[in-house]
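In this view, the complex is presented without one of its protein chains, the others remaining in place.
Here is chain A:
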Amino acid sequence: MDAKLSLQNVSKIFGSRPKKAVPYIKEGLSKEEILEKTGNTVGVYDASVDINEGELFVIMGLSGSGKSTLIRCLNMLNNPTYGSIYVDGEDIVQYKKDQLKDFRQNKIAMVFQHFGLFSHRTVLGNVEYGLEIRGVSQEERQDIALKNLEVVGLKGWEDKYPDELSGGMQQRVGLARALANDPDILLMDEPFSALDPLIRREMQLELLDIQERLQKTIIFITHDVNEAFKIGDRVAVMKDGRIVQTGSPEEILEEPADDYISEFIKDIDRSKILQAENIMTRPNALVSLKDGLNVAIKEMETNGISSVFVVDRKRSLQGIVTIDDAIKGRQNGQSLEDILIRDVEQVQLVDYVQDIIPKAAETKYPLAVVDEENRLEGIILRVHVLTSLS
C-alpha cells in the first residue's frame, strides 16, 4: 500500500540565505555554530518518513529538536526549504494558493498546544469555524458541530465561551473543531502538554478511543516518551532537526538506535508500554475439550508442565486442567469437563503489563492471553512479567 503521507528529504532552514547553511550541516556542525556562521537556524534537516493511512504516528524529541517545525510543514504553515511532502501522491509543497486552501479546508486539520481557540466565539462558533469558511450552510454546520462536540464529550457546553472552560475542556473544543472538518489527517502539536497529568491521561485514552472509531491518520507530537510510547503505533525520534530513529515503541525499546535514544528511554516505565502480546509466549501444548483426559495427561507429561489450557474447536478458551486433578480424575473415572477449572485469569492482547502484574501475582496458573473473540493467543508466566520489566 502506498503511504498516506510521504516526507522526502524535508528540510526547513530559517533565515535569509538557507543555502549557506547546507554545507555546514553536512559537515556536522551544531545548530549554534551554524547560526553563528551563517545567521540561519536549522529547524529540520533531511527528514524522510512514510506515514500510513489510519496510523497514529508520534514524533518525539526534546524541546527545540524541530518537532513543531516539521509538523507545521505538513499543512504548509512552514514552507519547507527543501524536499517534498506527498499526500495521497500529490506534492503539497508545489501547491498553488488555491490548491493549498482547498487542501487545508478538506484534508488536514490541526490541534494546537495552547488550543488556539477563538476567544470571541462560543464553543459552537469555534467548532463551526472550519465549516463556516468553506461555506457550509448554517444549519448543516451547526448539526455537524454539535455531533462533534458530543464525540469529545462536550454536549451541553456549546454556548459557553472558551475562557469559561477548563484546560482539558478547551482542548476538547480544539479537537472537536479539527474533527468537524472531517479531515483525513489530524496534526496534533503537543496537544496535551499544557494539561495536568490526570487530565492528560484521560485525554490520551479518549484520543485512542476516538482513533479506534474514526480511523484518521494522526500525527502526534510530544516531548514525553511515556506518552509517545503509550499512544503511538509508530514513533519517530528527533534530535537537532533530524529524525534519528523510526519504529514501533517495542522496536525502539528493544533496539535503540543510539545512546541519545537509550538515554531518552532510560527512565521510561516499560510496564506502561509493553502489552500482553509483547511478553506472552505461544503455549507449547493445548488440549481440546473433546480430546479427553488421557490426551491432556500425555500432553502435560511430554512437555513437562503441570497444567494445560483447554480450548474448544474454535480455540476459544474453556479453562485449565492441572496434572494432579487429571490423574485423580482418571482414577475416579471423571471426564475432562468434570475437572476443568473454568475460572482462570485471562488478559487481553492489548492489556498493559502494569495491569497484568496484579493478576500474575494472584494466580497459581499461567495467565491466558485472549483476543476479542476469547480465542487463546498465548500464555504469560509470572517470570515473563518480571523479565519484561528489566
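Criterion: contacts are C-beta pairs under 8 Å (C-beta built on N, C-alpha and C of every residue); 3 or more make two chains touch, one makes a residue touch a chain; residues count from 1.
We adopt the following convention: contacts and distances are computed from a predicted model.
Matching "Ferredoxin-NADP reductase", "Carbon-monoxide dehydrogenase large subunit", "Cytochrome c oxidase subunit 3" or "Glycine betaine/proline transport system permease protein" against the UniProt entry of the left-out chain gives the name "Glycine betaine/proline transport system permease protein". When the whole complex is considered, the residue among A:Gly43, A:Gly66, A:Pro162 or A:Gly247 that touches the unshown chain is A:Pro162. Contact with the chain that does not appear here is found for just one residue of A:Ile85, A:Met110, A:Val151 or A:Val353, A:Met110. Interface note for the absent chain: among A:Pro18, A:Gly61 or A:Gly130, the touching residue is A:Gly130.
Contact with the undisplayed chain is limited, among A:Leu77, A:Ala257 or A:Ile305, to A:Leu77.
The chain that is not drawn here is touched, among residues A:Lys96, A:His120, A:Arg213 or A:Lys266, by A:His120.
Counting the whole complex, the residues of chain A in touch with the unshown chain are 75, 77, 100-106, 108-110, 112-121, 129-130, 132-134, 160-164, 174, 177, 181, 187.
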